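Only a single protein chain was left out; the remaining protein chains are all shown in position.
To keep things simple, chains are lettered A, B and C as they appear, and every chain counts its residues starting from 1.
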Amino acid sequence: MKALVYHGPGKKAVEDRAKPELQAPDDAIVKITKTTICGTDLHILKGDVATCAPGRILGHEGVGVIDSVGAGVTAFRPGDRVLISCISACGKCEYCRRSMYSHCTTGGLILGNTIDCTQAEYVRTPHADTSLYSIPPGADEEALVMLSDILPTSFECGVLNGKVEPGSTVAIVGAGPIGLAALLTPKFYSPAKIIVIDLDENRLEVARRLGATETVSSKDGKAVEKVKALTAGRGVDTAIEAVGIPLTFLLCQDLVAPGGIIANIGVHGTKVDLHLERLWSENIAITTRLVDTVSTPMLLKTVQSKKIDPKLLITHRFKLDKILDAYKTFGQAASTGALKVIIEA
Amino acid sequence: MKALVYHGPGKKAVEDRAKPELQAPDDAIVKITKTTICGTDLHILKGDVATCAPGRILGHEGVGVIDSVGAGVTAFRPGDRVLISCISACGKCEYCRRSMYSHCTTGGLILGNTIDCTQAEYVRTPHADTSLYSIPPGADEEALVMLSDILPTSFECGVLNGKVEPGSTVAIVGAGPIGLAALLTPKFYSPAKIIVIDLDENRLEVARRLGATETVSSKDGKAVEKVKALTAGRGVDTAIEAVGIPLTFLLCQDLVAPGGIIANIGVHGTKVDLHLERLWSENIAITTRLVDTVSTPMLLKTVQSKKIDPKLLITHRFKLDKILDAYKTFGQAASTGALKVIIEA
Amino acid sequence: MKALVYHGPGKKAVEDRAKPELQAPDDAIVKITKTTICGTDLHILKGDVATCAPGRILGHEGVGVIDSVGAGVTAFRPGDRVLISCISACGKCEYCRRSMYSHCTTGGLILGNTIDCTQAEYVRTPHADTSLYSIPPGADEEALVMLSDILPTSFECGVLNGKVEPGSTVAIVGAGPIGLAALLTPKFYSPAKIIVIDLDENRLEVARRLGATETVSSKDGKAVEKVKALTAGRGVDTAIEAVGIPLTFLLCQDLVAPGGIIANIGVHGTKVDLHLERLWSENIAITTRLVDTVSTPMLLKTVQSKKIDPKLLITHRFKLDKILDAYKTFGQAASTGALKVIIEA
Partner (left out) sequence: MKALVYHGPGKKAVEDRAKPELQAPDDAIVKITKTTICGTDLHILKGDVATCAPGRILGHEGVGVIDSVGAGVTAFRPGDRVLISCISACGKCEYCRRSMYSHCTTGGLILGNTIDCTQAEYVRTPHADTSLYSIPPGADEEALVMLSDILPTSFECGVLNGKVEPGSTVAIVGAGPIGLAALLTPKFYSPAKIIVIDLDENRLEVARRLGATETVSSKDGKAVEKVKALTAGRGVDTAIEAVGIPLTFLLCQDLVAPGGIIANIGVHGTKVDLHLERLWSENIAITTRLVDTVSTPMLLKTVQSKKIDPKLLITHRFKLDKILDAYKTFGQAASTGALKVIIEA
């Protein structure tokens, strides 16, 4: 089968690989129909992710059709259409019992990281019963590819952790794919304002189209003053960090109102400064999270009832044999305007 | 009347001052019977608190008897015995409506800071109806002095914010007065372990007496390994920071388990390092808080029903005219073993 | 001044009464600009409410302008435009401290019940600072009359107590004014379905206009089957009782899914049957509540940010001297189609 293989920092290739086989009773083999590329894949390709060894098939998102299942799998049969979650969960360890699937002791973020994954014609998915989701009849499968990772990640780490509430104010710092995805779900809780902050005017334009009630350019270094002006001088109840660098995390500390929350989504590569000398008395919380995908069933319901349209995030489409072009387009987002690219297998 | 007056960095004196007078309809004048000294008073004396001007009478804790009340006060009458909260709350502003009394727009931490306070024979208390508490008949008034500040602070910022739960594990970093006070209330929620960490063996000895299930000396730089060994390698569910310096905040980051909480009590003077490059995916929360004293009624009930004995924190007693001795004893805690000192007016 | 006075069961009259005077330091006198009639007023007129003595001026909703304030009032000055809450709260008793203003020991539901109220040119409002709300500049005052009672009641007792969530299913039993008001706010939390059930096809038509995703006539006794068919056989996550009789409460018991909530809004006059012989193992909750009006500030924000339009509930308008006509129109809702009537003073 065809697959996109990582060959060490900066190197990748489309290759022929053997079709994966069942290894454990709770495994399933899924024939991929659509997959996509994530910022994490780019990180891996740069060599930033030590756990990912050369030779690995990348990807951890997608939809497909069950090809075969292990003896212990009861929820799915060959031919079933399924959504693949980026998080594998055994459903039985201490963390899974606490609904913290991200830290499953035999799962978590393993697809496309420590085991081969979805940027291929077939993928082996461990813990299939608790890591795959049935696709409802009539569902738009492209939209559901967004539910493998980007939508639950932005919702759980940003909106849920950020405790967005009716009438509250939200700032999203960073209007890349994850920040824009985070823009789709605060409205579940009817905040009064959703302010998106970015350096790039094109991205702010997209943000306005996707539902930002206001946008603020941080180019002139005056984002804080502008957000304060929009919030009667108080700052925001929820500041969502969607970049992952010290500067944007600092901005969140300047934006958050007393009693507010900084909900981190960004993947950080270095330590950051935390100004406890002024925040110690501000009754704030800072949260971090690797997505648990506990919200996937609910997100499926809201997509089905048309509360949100995740397809708004899709900008480009490619066939699997053109996946190198897809990487190029996605990697040069500033010029291509790419958010999420669909790859059809 | 006699009063302890701040005269700029390093200077204080016992002086004769005019008895305070009612200034607003919701004021009360309280005749102090017992008060105490707080770490914040020492900070003020060092000149660390810019909002506190020379000439200020210090103190924000104590119990007393109502001397007179303004026209708008309905809950108290002269002669009533009352507990004075360190936080003044109007009960009507947006923050008070959200039970965030610490940020009351006309109150908060004003006693002994921006207005004169309790280290004197009389004190004027603004927003009396919502900032004083009736002392139940038969209550031990010395014990209740601990309910002005240290007990609600350690409970709300440490235990409540830290979401201590039955069967969970708690580490308290720092065994000074506030850390030891924080040791009294986790048992409300029956954690499996309460581990206290400090450099000073004498303080750890006190911690064991006050209910620590284990104590760990951090003198040898191996506190993290020792706590991990006590928690099956996982770390703690709740790490309570009770010092207020970068080093102890760093220790909390090393101690917290995935899914855990760092609950900050410490008053920090400088920024700290936050290691988001490893914590971003650990599903943790960091909380800060200036005490709201929302728990004061509940703490009163638990003291009355003998669930806790805050008198365990009292080590020394002085008359008001010996308050300079009390400051000396409290300021040299390492040698005197002082935790809280009672001053009788 | 003109006022609508209750004279015992079935009797009411518009009369000239003395303008009310300040009686306590926290009182305010408000000149009414707009008020309305509530189902409770009809109950009182029938003689159902023993606490309401003949001679009482009715009404507990409205907006107006501050005429004068007592010495203890600090949040308002003469000339301020205010919203009058149906619940008076002292802000200091044990219940107010727990945000359960409905049970304020010196307040609660007293306006138009145990003291004179808003269907007059002027009203005395006790506990003014914590029972009145500033009207933001530019606000539509007619819309805000709905925030005195019907909107917070339907939101707090129905939607908040009912824990409506993204993707969940909600049934509202009864499409009278309170049931239709309950229809405006579930969308704050993005449920997948809001099903309204009533006998009257005209009311169901209004329900569809106000946002019901489905409506079910209960005329043929098959409401349960129809709701089950709409919810994959499971029943609803939240069943809101908005009538107040045994039959509709029974219907809620038949509609609620395992793990669901029956949130009662209805004012009941008799006991009801509770089928614990089948519900004991169904993991459900039943909640009751007299509105606490804790949500009023948030509702004000959502009206200001145009998340909801409470004016949709207003069907008729009258001058104060025509209030008897207003009562007639409101009392014969089946034929007049009246929901809420505005009375201008």
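Basically, a contact is a pair of C-beta atoms (placed from the backbone, for glycine too) under 8 Å apart; a residue touches a chain by one contact, two chains touch by 3 or more.
Just so you know, these numbers come straight off a predicted model, no measurement behind them.
**Q** Just name the one of C:R17, C:H103, C:R208 or C:K226 that touches the chain not displayed here.
**A** C:H103
**Q** Among the options B:K34, B:R81, B:H103 or B:K193, which residue touches the chain absent from this view?
**A** Hidden-chain contact among the options goes to B:K193.
**Q** Hey, which of C:V5, C:A128 or C:I284 is the one touching the hidden chain?
**A** Answer from the full complex: C:I284 touches the omitted chain.
**Q** Considering the entire assembly, which residues of chain A contact the chain that has been omitted?
**A** 24-26, 70-75, 90-92, 94, 96-97, 99, 106, 129-130, 294, 297
**Q** Could you pull out which residues of chain B are in touch with the chain that's been left out?
**A** Within chain B, the residues touching the omitted chain are 165-167, 187-190, 192-193, 213, 297-299, 301-302, 304-305, 307.
**Q** In the complete complex, the non-displayed chain touches which residues of chain C?
**A** Interface residues of chain C facing the absent chain: 95, 98, 100, 102-103, 109, 244, 249, 258-259, 264, 266-277, 279-290, 292.
Basically, only the chains that are shown with their structure count from here on.
**Q** Could you grab the centroid distance between chain B and chain C? Build each centroid from C-alpha atoms only and quote it in angstrom.
**A** Each chain reduced to its C-alpha mean, chain B and chain C end up 42 Å apart.
**Q** Name the residues of chain B that each touch 2 or more other chains.
**A** In chain B, no residue touches at least two other chains, as defined above.
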